[in-house]
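Since the structure comes first, as structure tokens, the remarks are kept for the end.
Coming up: subunit A.
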Amino acid sequence: MHEYLLSLLIFLPLIGALIVLVLPAGTFYGRSIALLIALLQGLVFIFILAAYDTSLTGLQLAERARWISLAMGTWGEVRADYFVALDGLSLPLVGLSVFIFIIATISSWKVEKSRKGYFALLLVLNAAVMGTFCAQDFLLFYLFFEFMLLPMFFLIGIWGGARREYASIKFFLYTLLGSILILIVMIALLLSTKSSNDTGTVVHSFSITDMTNSANILSQSVLDPQRGLELFGISVRVWAFIFLFIGFGIKLPMVPLHTWLPDAHVEAPTAISVLLAALLLKIGGYGLLRITYPLFPDAAMQLSWLVALFGVISIIYGALAAMASKDLKRLIAYSSVSHMGFVLLGVASVTTEGAAGAVYQMVSHGVISAMLFLLVGVLYDRTHDRMIENYSGLSSKMPVYFSYTLLAFFASLGLPGFSGFMAEVMVFLGAFKSNGVNGLIHESFAIVATLGLVLGAAYYLWTLQRMFFGKYHFKSSTENTSLVDLDQREILMLLPLALITIAFGIFPQLLLNFINPFADSFTETVLQTGKAIQAIIRP
Partner candidate 1 sequence: MTLVAFLFYFFIGTAALSAIVLLFLKNIFHAALALLTCLLSLAALFILLQAEFLAVSQILLYAGGVVILIIFGIMLTTKAGGQAVPITNTGLLPGLAVGAGVFFLLLFFVHKSLFALPSSAQETIVNNNIERIGIEILTDYVLPFELAGVLLLAVLMGAATIAGFKHVKN
Partner candidate 2 sequence: MLGTNEKLEWIQLSLKYFLPELVLVGAFLILLLSSLVLNKGHQKKSIDWIALLLLMATLMASVISWNQTTANIPLFSGMLTQSTFAVYLKLLFDVAGVLTVLLSWKAYEYRKAEYYALVTCALLGAHVLVMSSNLIMVFLAIELISLPSYLLTAFVFSKKSMEGALKYFLFGSVASAIMLYGMSLLYGITHTFDFTSEVFAKAIYYQQTPFFFISVCLILAGLLFKIASTPMHPWAPDVYEAAPSPIVAFFSVVPKLAGIGILVLFCLAIDLKGNSSIRWYIVLSLIAILTLSIGNFAALLQKNPKRMMAYSSIAQAGILLIGAITLTNQGLQFMLFYATVFLLANYLVFLYIGHFERKSIVDMESYAGIGKSNAASSILLLVGLISLTGLPPTAGFLAKVFVFSSLWNSYEISGQGLYLVVFVVGLLNTVVSLFFYLKIPYQSFLKNGSNTVPSENSWGVNLLGFLLVITLLGLFFLPSGLMGWLNRITFAL
Partner candidate 3 sequence: MSLQSIYILSALLFSIGLVIVLVKRNAILVLMGIELMLNAANLNLIAFNKTVPASLDGQVFALFVMVIAVCETAVGLAIILQVYRHYHTSVPDEINELKG
């Protein structure tokens, strides 16, 4: 049992999807099965937590089975494994995914249009997300990464709003462009690294662990730092870093590659917006921490300032664009861009605080953004109108809704006592420290980024003032819409989210116990390997 926990986590939803597809159409079982599977995953995750040892660094609960092993004559052997495991980076994100999928399934309870397909796709997406966070083999990771694309495309394209086709295609193309860049680097890595435990013939392994170890780089290969291959005057290793950075940056999303996000959010149904914001964006940050930085530490040390710069641009631009938004959902989408900028800044600092802060921010933003999108969904369900200017004085009409919104806004703008505050504080600490510790990024980045906090407070408070305070008024084309307060199902979704933000805000140790060992080893490996490789390049 113990050793199959992760596989269970990944394959449960796939089995669920099959069951949903096989069941006759027109029944209501689909959503029940989806919920059942999500809850079972919750159970599995509790077992995982019990089995996970926080005192250890490195991968745990590993499962490894030979998947592809091809003898390639002069090439040696190409090997890909089914290799899943957890560490302090994966575990919080897996937990977040399990939790968010339960919420998203409940939130999809009232989907009317072809239920069977919807829940089947939701379950497939579930499996892909779990797999992405667990995979420790590059090919396996890429497989799950790509596999998220189609379910998401159809979920937005079929169940979305008025401009769903445009939004889904834009989403698809952006993500695909990113994944092709990642693919190029994957091929280069495959050809340039060997497995650490090979005997005699060269074994080209996809294992990320093997690729991280700079001793495994084959001499005279494309990515060999000693060979120092250049393309247009820039080292191939730097190119590879840039490709990966762009590929994951699109997912994150980072300004200026973010334009797919507002459109996708505005058109997607509520549950899908929740998944998109809470989970899919995290894959960008996860990729940076898992692949981009550890695999190209030398290039990372050269270009961290660029990563930080894009982080700060995202923070400021996202906040400004949020302020200018008239549509509530678009506002929240842009606030996501702003918040994910902190992840970039944290990663770029390559300090324990910064890296831990980045992971913390990912989890925290996952919870808070889920809450925000659910709240928008609640309002949209009732009035089919998301324009901020059409509402005022909602607090008197929907007091419970107002209190949840207030809480979510405060959490999002980073008020102390909420998880967002902890995350942002850690990122700032890391960014300030970085120049002194490793000299990667300048303090000014951190200072400019604080501007993002001020702007965040400004647009949230302004929105509160416009929508909830004052005299009740609702301008609508259909007059007889009744604005009722939250029902039990909605509270069931929102309450756990609210509790979790508060819990992580007050007891950061809950999360940091898992994250810190990872953040330490991440910082150490990147800095040491980076310096070692740079020493090779410039002796």
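Heads up, the rule we're going with is that a residue touches a chain if its C-beta (ideal position, glycine included) is under 8 Å from a C-beta of that chain, and two chains touch if they have at least 3 such contacts; residues count from 1.
Behind the choice of candidates: all candidates are chains of the complex that A comes from, given by their letters.
Only a predicted model underlies this, so the values are computations on that prediction, with no experimental measurement involved.
*Asks:* Please name the candidate from 1, 2 or 3 that touches subunit A in this complex.
*Replies:* 2
*Asks:* Show me the residue ranges of subunit A that touch candidate 2 in the complex, using the header's touch definition.
*Replies:* 67-75, 114, 117, 142-143, 146-147, 149-150, 154, 157-158, 164-165, 168-169, 173, 176-177, 180, 183-184, 187-188, 190-191, 221-222
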